[in-house]
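Please read the structure below before turning to the comments.
Left out: one protein chain. Kept in place: all the others.
Let's look at chain A:
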Amino acid sequence: MKSPLSYSISPGEMCLTLVSMIVGVGVLTLPRALASEINLADGWISIILAGAIIILFIILYVRLQQHFPGETLLEYIGKGKVWKWIARGISLLFLIYFLCLMAYEVRVLALLIRMYLLDQTPSEVIAALMLLCTTYAVSKGTQGIVHLSLMFLPIVVFVLLGLISFTTIKADFTNLLPVMPEGVLPVLAATKVTLLSFLGIEILFFLMARMKKSEIKVFPLITGIMLVALLYLLVTVVTYANFTVDTTTQITFPTVELAKQLEIPGGFFERLESLMITVWLITIFNTISIVQLIFVQLFQKSFMKENAKANYIPMISIFFIFIVAFIPDSITETFMFGEWISWLGTSLYVFSLGCGYLYFWMRKKKNEKEEYYS
């Protein structure tokens, strides 16, 4: 057995963990968010555009990470005297962001399960059970969480592809026409919404420190993003083809409703949305456990002494996640909360990346000066 201390994430594992992280709650609501934003069927074009932008972001970060293997971005930035405080500030913002993200995922999960599976069970119980499970997963460390992602992702992708392929039987693809009737501007406007659905790439700032220098490559990560983009694209296209754009704007979870439409030839199985939600539980569990792990590690590194015990941080985090999760009063408020979190995440990603490049450039200049004078 490999010792957990010597564990390093391989490129393939990193790719699949990234996919597990990104495909969370987003895919359940993306078709509605796109349809509401532009009221046209052109959302699928914006998914391709957003995918390309995210790939660019990832290339930029991986290039930077290659200069400091074995360290997280914040550890790298935190080496400077003034930069140490900037890194601490960013860490604090990331902690708030991760806490809110977990709370949002838990709340949507509770809503989803109350709506489609267990309508008599209180939301608090559902949230508590999920948080207990993720906390146990976090106790297994990075290796455990990465391997859970590897184990669950194929099941999720298989079910999603099955759902898509079976619902194309009744789909009317003329609902997607005409393409770009109002020009390019609505597509660009929708790209904003789609970009938020790709959020989750910030885990690279923290998990890539666990990769060996020779294994820090862009290609596997790009493959992962392309897989996510393909899944999003297929789900959106099939949803519009089944429900039309106008109807999609009225449905809270279009992807689950799509599963309700599902008819397997022969009529052996019915009510497949329950199966779909059950599988989706796994995805949300994956996302929350990855985020909770990073939350715990970041807290430990940034705000605790080296020898201090960090065993009880996941437990304490449960309390705060729980409280934040139930602050929104309704579904509308929950989704608005989700939008704020997405903006916070995007801003943090861009800001941290910018800081990373600035610090790298300043250090390079300093080294050049020192070499010149010596």
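The criterion applied here is as follows: contacts are C-beta pairs under 8 Å (C-beta built on N, C-alpha and C of every residue); 3 or more make two chains touch, one makes a residue touch a chain; residues count from 1.
Convention: contacts and distances are computed from a predicted model.
J.: What is the missing chain called in its UniProt entry, if the choices are "Holin", "YhfT family protein", "Xanthine dehydrogenase YagR molybdenum-binding subunit" or "Nitrilotriacetate monooxygenase component A"?
T.: "Holin"
J.: Per the definition of touch given earlier, which of A:L60, A:M115 or A:A128 contacts the omitted chain?
T.: A:A128
J.: Touch as defined at the start, partner being the missing chain; which of A:Y7, A:F152 or A:F322 qualifies?
T.: Checking the options A:Y7, A:F152 or A:F322, the one contacting the hidden chain is A:F322.
J.: Counting contacts across the full complex, list the positions on chain A that touch the omitted chain.
T.: 1, 3, 5, 122, 124-125, 127-128, 131-132, 135, 139, 311-312, 314-316, 318-319, 322-323, 326-327
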